[in-house]
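Complex shown without one protein chain; remaining protein chains in place.
Letters are used for the chains, namely A, B, C, D and E, taken in the order the chains are written, and counting of residues starts over at 1 for each.
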Amino acid sequence: MKMNKRKGFGISIYIVFVLLPIYWLLIMSFKTNQEILGALTLWPQNFTLANYAVIFTDPSWYNGYINSMIYVSMNVVITLLVALPAAYAFSRYKFVGDKHLFFWLLSNRMAPPAVFLLPFFQLYSSIGLFDTHIAVALAHCLFNVPLAVWILEGFISGVPREYDEMAYIDGYSFPKFFIKIFIPMIRSGIGVTAFFAFMFSWVELLLARTLTSVEAQPIGAIMTRTVGASGIDWGVLAAAGVLTIVPGLLVIWFVRNHVATGFALGRV
Amino acid sequence: MNKIPDNRAWWLVLPVFILVAFSALIPLMTVVNYSVQDIFGPNSAYFVGTDWFREVLQNENLQASLGRQFVFSAAVLLIEIPLGIGVALMMPTSGRRGSLCLILLAIPLLIPWNVVGTIWQIFGRGDIGLFGWALNEIGINYNYTGNTGDAWATVLLMDVWHWTPLVALLCYSGLRAIPEAFYQAAEIDRASRWAIFRYIQLPRLKSVLVIAVLLRFMDSFMIYTEPFVLTGGGPGSSTTFLSQTLTTMAIGQFDIGRAAAFSLVYFLIVLLVSWLFFTAITHLDKEK
Amino acid sequence: MFRNNQSPRALMLSAAISVAGLGAAMPALADQYSDAAKKWVDSEFETSTLTEEQKLKEMAWFTQAAKSMRGMQINVVSETIATHEYESSVLAKAFTDITGIKVTHNLIQEGDVIEKLQTQMQSGRNIYDAFINDSDLIGTHFRYGKVVPISDMMEGDGKDFTLPTLDLDDFIGLDFTTAPDGKLYQLPDQQFANVYWFRADWFEREDLKKKFKEIYGYELGVPVNWSAYEDIAKFFSEDVKTIDGKRVYGHMDYGKKDPSLGWRFTDAWFSMAGAGDKGLPNGLPVDEWGIRVEECHPVGSSVTRGGAVNGPAAVYATQKYVDWLNEYAPAEAKGMTFSESGPVPAQGNVAQQIFWYTAFTSSMTKKGLPVVNEDGTPKWRMAPSPHGPYWEEGMKLGYQDVGAWTFMKSTPKERRLAAWLYAQFTVSKTVSMKKTLVGLTPIRESDINSDAMTEAAPMLGGLVEFYRSPARVQWSPTGTNVPDYPKLAQLWWQYISQAASGESTPQEALDGLAKAQDNIMMRLERANVMETCGPKLNEERDAQYWLDQPGAPKPKLDNEKPKGQTVPYKELLKKWEAES
Amino acid sequence: MIAWMSWTMPTAIFFAVIAAILLAMTVYEVVSPCTERKGFLPIATTRGDRLFIGLLTSAYIHLMFLGLSEVSLWLALGISVVWLCILLRWG
Amino acid sequence: MSLTLENVSHVVDGVPYIADANITFEAGSFNVLLGRTLAGKTSLMRLMAGLDKPTEGRVLVDGRDVTRESVQRRNISMIYQQFINYPNLTVWENIASPLRLAKMPESEITRRVQETAAMLQIEPLLKRYPLELSGGQQQRTAMARALVKDASLILFDEPLVNLDYKLREELRAELRELFRARNCIAVYATTEANEALALGGVTTLLHEGRIIQSGPVMSVYREPVNVTAAELFSEPPINLIPGRVTDTDVTFDNYAHHPLTRELQSLSPADYQFGIRPSHISLVPQNEDDLELAMTVELGEISGSETFMHVNNEHFHMVLQLMGVHEYHTDTPIKIYLPISKLFVFDVDGALVHAPSQRAGE
Partner (left out) sequence: MAEIQLKSLAHSYSKHPSGPEDYAIRQISHTWHKGGAYALLGPSGCGKSTMLNIISGLLAPSEGEVLFDDVRVNELSPKERNIAQVFQFPVIYDSMTVFQNLAFPLRNAGMAKDRIETKVNEVAEILELEAVLHRKARNLTADEKQKVSMGRGLVRDDVSAILFDEPLTVIDPQLKWKLRRKLKQIHEQFNITMVYVTHDQLEASTFADKIAVMYDGQIVQFGTPRELFERPNHTFVGYFIGSPGMNLVAVERCEEGVRFNGMTVKLGAGLQSLLEQSTSSNLKLGIRPEFIQLTTTPSDDTFECDVTDIEDLGTYKIVSLTLGNQSIKARVDEDHAVAPGKIHAGFPRQWLKLYVDEFLIEEQTE
């Protein structure tokens, strides 16, 4: 029991460490720029929602969130759609070049993004996808798909092959088995994978910014407008920052149990 | 479980292959093409052969940032992996409190990287940031923008703040996957807390740790946005890592050819390290 | 790529208009566009140098000119300052109402604007239909040939789309956007300068004046040279230290390793110190970047090639920047970017700033700030920047940024012309007065001299006076000597930051910078990608050879700190008024 | 359409060679699948592994030559080819 | 239908899993594959099901080559050692799933599911999910799913091994009942000789990937073709004693001499291995020519109704299976009697030379 108390204390300290910077961002978003730059205050002296009002009343602001959410969702869907069969193949079959393909997929996470930006821009422009959500979604697949395949492969390996065989024996065709039987069985894995895909797509900015100009502009790019030749609009920046956390919070809320229990079956 | 040899599995992998090949191979080939030319715009390029590679390899600034990069990645791994394991061990194992911990811990992971940089940039400032202010209040002369040591500490602290939850999350789920019987057996065998960790938890965390270490290595080796927003690589070039040098070159100066050569060298380094690591781990598993 | 989303209703209307135009003697039938024009003119653009009738006529011209483009959607982009925010949220809407062309005026960080522009230039693919970017790129634009010169457009395909009442001569910044070939490349949209800023109220305080005189032997006033600035900085930071119980500083600047640190230098710092040659708007043959040109061909920036980037004057200027930042500015300043440091003087603890952008004027005149009086008048004033010991009469004294409309050849013609209409709209006399009052970034002589400006003058701390004086021509942006602004400008912040942090000495940092600059120019020469006036580097020769030549690079002065010189603000004002 | 990729003859040849090697190896593998074996490398490898190791080390050999010497790269290429053969045969 | 494996071999990564299997299963037969762990039982079943394709050889159904036919197109069922059910479907849906896939009318599905569930006594569980059930119930569900569709080939891969002893006994009995009336091929893999005996039918012995014997259970039991077969099909394992037959007598392991009586007389002089089942050894002489051996008790194990006595001397170790409860303490000297008529005789290579005959009246 003593142990548990010590643990509780330790984890509390760590969570405070995690939350403090976020707290600071949060209270900043409720302060006026005047107060932010003036004396240091631990909570807003003149509580204001004006910073949020700026974002919520201006479509060119809030559209950024919508754009980001659109391409992130598209990315999650595409990632899962292509990664599931591939992970299944890697987990169940041996085929020419499998291990090399796997490592090659993984190696795409290792390519430094900066230099690939211009080719990416050229590539998507040349097929007329510049400034579309799908372009960003596809580009993010580059680093999300390999990870998804990796994670899912672990989960799928945790499901005995007998399930597949039994389904075939029962007369299921592969697609039908996959959709009706298999996917529900590894839904925790899918939840976890979706979480990771969401996470890495949501936080990425370089590619998203390069591949868009107006119609699909991500929030991260719009946020930079708080920095101008006449100073930084700290309050709005903080409010925008706080709002970028919200979708993530919702997602983690939905997959929390999968993350806790899901991995038990998975790659680990 | 034995895998069935069947080349038809390629059909299942094909979508991934096409998708990734489209997004990876074409740009990669383009980058290779760029790397032997001095590019100024469409149709205005000058063939330079391997000059860029030579320059990149012999450039002292780049070597210095490579060195810093390795130090940074090593530091990140050395801090975050043990800390992440520690946090995972401390997390409540079940129930509402477990979920709550999980959600709170995951927050930093879900914040866009530029916002992470911004948060710490503010948080660390001596005048308007709680952290910098508090340190100065208790008499520590802290200024992350002026002092190299402080800058490093802050960049590391930020990275630890940002990414330790990932390690913790992975480890947490890894720990959940250990059957209760192992703890029972250890208890029966009169194992100490340390022995339980050393002989039960740690070995069973190995596969998640592989993921964690690989991800953390790759991502920390390519870290750009957060330290750029935080310190801009300064003071001087003390926190200028490879990726920042590269990004400045590629999308600041649009010095595409040189940047391409640079990034290929960079890519080869990451590839080698990751491959060595990957191979070492997978082969250790097989070893009798 | 070109999308024509003309709605059926718009089609019908335009048909109706043309029928009306054919059949009736009436100049124009009331339609939705003229209604909109009237509404906007009455409600938003009331203050103007034009009469109501002139304004409506101008607007009617836009409606008419845009007829064939109705329903089109175009995207333009600019950085974030009050002026552009006004354009983005008000003018774009007004333009859409009046012309039927849908404009999205996107606002992003300045660095991102340049990055997008670069991407478009590098790829030849259209990203935005028009950019508002600083005229600093003039040297780049005219050399690479990827930009449509405005003057060509006005005579060529844009002839029918050029506003008859545009009145180019009325613009004050045309020099900056005109290349050596005599063509106008960009259309000014907003401009601001960097000047000296100081707390006039403190400078008037008798106790302080007395104390200063005691210590330094001359009057406290607007510093004319850097020696005086340094003395005053030292005075407030070390001798006065606190005013009314508050810690005060005699200097404010910024030093974070960030692209904006480069602006700090490329904008005018060396020219203020006197590193370049005489000449307005930019020094010739050596400009404030330290780049020497011969017949428009850049020939080098190292002293050994005849440039002045690492000459004694530049080293001196850099040294002063570093020293003052370390000794007289608040500690946080070292970690700030341009945008972060800008609002700091508004907090009321900075006595003077040598390098202050007038873009901050509006944010520093807000009521309730420590630097604003009860009646709304500022406690501060702006004045001409002091100059360094190497400076000579006839050289530029500061930086003036002209954000100007730029059109790329890679933009499809239809879209470019639609954007051209919008660009003219944002600078037309109907709207420019109002825009100037909102953003305080005047571009037209007529606006500057208007009654409205006179009325606003007391609140603006000398802004109006500055723009009305002929001295303003001493403030200019980067000139045509710089062959590739984006590539070269990126070098500056990286090398300067080494000096700022003490990692290397100013001399070492500038040597590196000069070498890197020459290197890039050498590559430009090698690849021979510039249509005109490409770099042709000089052979390296002994530095002394160049130092011995007249003009920049100038040899090191024996005494870099002459006696401080100040001038009372009132006298300065009188001088400006007298000249105008 | 592909002008933007800035192809040059040397890089085109380079990719063609790589593609040819991969194709050949794939055909070889399909025709006669190989099993893991242990040669002088410290780990058991398949043919494909050895090819990968060979290509990666060849890249490093070239970089080494570029970074440390002014010797012609043809030498590096020669060494790499020999090394690749040794590796595939005995690795 | 009949199922024939013709020269079937299965090699994975150079390791032979099944070597040259030739066997035919007749319609309506109940077949037991008996072999130790890793003997190839599962591999053989997978080949029969079509889950794996043989490296060599053919699989014939009613003489038709189906070697390359996909699993889905064959009408088979399989029950695994692990309790494999679709975890996301209810028991009802689990059982109904093969029928639904066969596009059977809903009323027919309902009828059949009810019927099968009743047969396996899982009607009260139909609305539950498999993971909420006990192991026995899960396996019953799996069986129901396998039985509901009238497959022509039903494969059982050690289905009872993870269940309680008593439950195993019951299900085994039920299985026998269930298959009595069916006209399909049932193949049942097990490692336990007793299970094979209890199930009856045709027994096939599998050892290291090879089929070593196949035939009606009692004939295989009574006449194992070689030592391996005898060892496999005996629990506790058959006792083996090496011996040398000369013209006059037989010497067991250079130790116990015995005159050549009864069946032994027909043996030509050579070295042999003699086998005797534990149940045939007794503690009291039953015939005068019983081989008497003096042993010491090593361990007595008492099952419910039997006692397994482990005895040894310096030459042999033997197991006796005695009816009833016998309590002997360790190290008690004891005499045991081996009836000569119950001896199995194998040659030195292990091939059967002689098997004891059954009493008349069988």
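In this section, a contact is a pair of C-beta atoms (placed from the backbone, for glycine too) under 8 Å apart; a residue touches a chain by one contact, two chains touch by 3 or more.
Since we're looking at a predicted model, the values are computed, not measured.
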item	value
Visible chains in contact with the missing one	B, E
Touch criterion as defined above, residue of E:A118, E:A270 or E:L299 at the omitted chain	E:L299
Among B:I18, B:A195 or B:L276, residue touching the chain not depicted	B:A195
Of E:N7, E:S70, E:Q121 or E:S134, the residue in touch with the unshown chain	E:S134
Touching residue (missing chain; options E:T55, E:S279 or E:T296)	E:S279
Positions on chain E where the hidden chain makes contact	36-37, 134-136, 164-167, 169, 191-194, 197-198, 200, 218, 221, 235-237, 277, 279, 298-299, 301-305, 308, 310, 319, 321, 323-325, 327, 330, 359, 361-362
Chain B residues touching the omitted chain (full complex)	179, 181-182, 184-185, 187-192, 195, 199-200, 202-203, 288
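Note that in this section only the chains that are shown with their structure count from here on.
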item	value
Highest-count interface - the chain pair sharing the most C-beta contacts	A-B
Chain of greatest Cα-centre distance to chain C	E
Centre distance in Å when chain D and chain E are each reduced to the mean of their C-alpha atoms	55
Whole-Å gap separating chain C and chain E, where each centre is the average of the chain's CA atoms	93
Of all residues in chain E, the ones touching two or more other chains	none
Numbers and ranges of chain A residues touching at least 2 other chains	37, 96, 103, 118-119, 122, 126, 160, 210, 224
In the complex with chain A, residue positions of chain D that touch it	1, 4-5, 26, 29-30, 33, 46, 48-49, 52
Touching residues (chain side chain A, partner chain E) in the complex	160, 162-163, 165-173, 176, 181, 184-185
Contacting residues of chain A [partner chain C, same complex]	33-34, 37-38, 58, 60, 118, 121-122, 125-126, 128, 130-131, 209-210, 213-214, 217, 221-222, 224-232
